[in-house]
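My structure is below; once you've seen it, I'll send some questions.
As you look at this complex, bear in mind that one protein chain is not there, while each of the others sits in place.
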Amino acid sequence: MSLTSDDVKRAAKLARLGLTEAETTETLTQLNSILGLVDQMQQIDTNGVAPLAHPLELKQTLRADAVTENNQRDKFQAIAPQAEAGLYLVPRVVE
Amino acid sequence: MYEAVIGLEVHVQLSTESKIFSGSSTHFGAEPNTQASLIDLGMPGVLPVPNAKAFEMAVKFGLAIDAEIGQESIFDRKNYFYPDLPKGYQISQFEKPIVGPGRVTISLDDGTTKTINVTRAHLEEDAGKSVHDAFDGMTGVDLNRAGTPLLEIVSEPELRSAKEAVAYLKVIHSIIRYLDISDGNMAEGSMRCDCNVSIRPKGSDTLGTRTEIKNVNSFRFVEKAINTEINRQIEILEDGGRVVQETRLYDPDKDETRSMRSKEEANDYRYFPDPDLLPVVLDDSFISACRDALPELPAARKARYISEYGITDYDAGVLVADRDVADYFAEVANTSGEGKLAANWVMGSVLAELNQTGDSITDFAVTAKQLSELIARIKDNTLNSKTAKTVFEALLANEGEVDVIIESKGLVQVTDTGAIEAIVDEVIAENPDQVANYRAAPEDKQGKMLGFFVGQVMKKSQGKANPQAVNQILSTKLSG
Partner (left out) sequence: MSHITDLSFSELKKALDERSLSSIEITSAFLDRIDALNPTLNAFITITHDEAMQAAKDADALISKGSGTPYTGLPIAHKDLFCTDGTLTTCGSKILSNFVAPYDAQVVSQCKNAGLVSLGKLNMDEFAMGSSNENSYYGPVKNPWDTARVPGGSSGGSAAAVAANLTPLATATDTGGSIRQPAAFTGTSGLKPTYGRVSRFGMIAYASSLDQGGLIAHTAEDIAHGLGLIAGHDSRDSTSADQPVPDYTQTLNDSLKGKVIGIPKQFFDDRLDSAMRQAMNEVLDVLKSLGATTTEVSLEHVAESIPAYYVIAPAEASSNLSRFDGVRFGYRADSPSDLMDLYERSRGDGFGSEVKRRILIGTYALSEGYYDAYYKKAQQIRRLIRDDFNRALGTCDLLFGPTTPSTAFVLGEKTADPVAMYLEDIYTVATNMAGLPGGSFQAPLINGLPTGYQLTGRAFGENVILNAAHQVQTVTDWHTLRPEGV
């Protein structure tokens, strides 16, 4: 399977990655060569093989419903790019 | 003629103490971001650990709607960017939800019932909240709500009118309240509803293009939004147009839905199993413990009330819809021993008052105990319906206990025949013309004319005279 530059732009938009035209072109070539590698998978017959998400196939443990966290807003917001009145600020979102 | 095809996606915030994947409090109304931990903020390196209580609540809901419980459920990531979604993905359940197909029964206006199939219900995390108006050119993000457990309940598109949709939503609301897994408060957003609406020519079995109305936040708006959207779609088709599949928002002020263009850009959520979490496998003992802890559900309680209190099917339906109302009624009925009278008072006076004020019955001024005392005083003839009403008003105004009010307002019913006879004599003496007319009238007309004299006597007794005694004495004296 081969990518087009529109595919790259679409993926970049979904991933919120700003790419210049030059980067898009360079990325296209590289992604196609990576996909060439990836497509070697298709030689393997995987009919009836269940996908494996975790190697050890363990089961999830659940935690008890208890409040264990306390307020650390000041510490966390000290490293925020922009915060005011306890809120994280971003450019106005129009709904 | 068109037919509407409606399916609802109901998001219910589960009333756990802590969040679904972190130990932060879920308490409503805290200062912004004071209940947002490392995990809720999506800090680099942090990992989610699921809350057992959220599973317990989801399983109870599943059992309550007779659904298949997912013995193995898997969390997936739904990927999209938004400032109130800290990790850039929402942890949800896509292919293997905790609750599989189930069903609920709704009552229709014509007295019949209809089964609505529930496709699934899955656990996921809520997003934070955006504050749009507090900063110049900026949006503020509060992540206190991020990570609050949600149960998303998806119905099959089997609802055929806005009324049916509301009936379904009320049944869901009733069940989650009975299970006590959510406060179900739509105004505060603990229960939110997305409505998928399409129309098709009646008799057709293909589906029309649907639109999704997001985040409708009251029963009334659900009804209005759906009706408005149905009409909008009919108009489009009648004009030869085509309905566009899109997300819309209901504006209650203008009673219209409008397109949410900001959400229109092609989304591709790229679901895949969350590699930070393992499959959740619930053993039989977990599920049977949930089953054992199930309370009596609305349908069962309705049947019990009909047989136990001798009330009508309709009355029982109204009374059990809200668990707190049902409990209130049961206490009144049990304490007073008067099921029918209790039903009349709860439905007539209590619910009317609550509808008007919008208060919850748990904060209601008249306690179940007070209402049972009031009913006891009606039963022992201390009060008649008119004075009972006065006492109820006084209870509402917090003027004290029933007997104190009766005493202080002098509302004890006069059953003493001597006293009543005296008033009757007075009335007869003051109204010679009416008395003459009465006596001249044929017997079958007299019954009707008696009302005038009864009214006069009751007025003079300030409503306290026993109406039966008044009737009897009057007819004897007038015919004499």
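Chains: A and B, in written order; residue numbering restarts at 1 for each.
Basically, a residue touches a chain if its C-beta (ideal position, glycine included) is under 8 Å from a C-beta of that chain, and two chains touch if they have at least 3 such contacts.
These numbers come from a predicted model, not from an experiment.
**Student:** Go through subunit B and note every residue touching the omitted chain.
**Tutor:** Touching the chain left out of view, subunit B contributes residues 38, 41-50, 77, 79, 81, 83, 86-89, 139, 141, 268, 270-272, 275-278.
**Student:** Name every residue on subunit A in touch with the hidden partner chain.
**Tutor:** 1, 3, 7-8, 10-12, 14-19, 23, 27, 30-31, 33-44, 46, 49-56, 58, 60-61, 63, 72, 75-76, 78-82, 88, 90-93
In this text, only the chains that are shown with their structure count from here on.
**Student:** Using mean C-alpha positions as chain centres, tell me how far subunit A is from subunit B in Å, no decimals.
**Tutor:** Centre separation, subunit A to subunit B: 41 Å.
**Student:** Along subunit A, where are the residues that touch subunit B in the complex?
**Tutor:** 14, 16, 53-54, 58-69, 71-73, 76-77, 82, 84-95
**Student:** In the complex formed with subunit A, which residues of subunit B make contact?
**Tutor:** 16-18, 22-25, 31-38, 41, 43, 49-55, 79, 81, 83, 130-132, 134-135, 137-143, 249, 260, 262, 268, 270, 273, 275, 277-281
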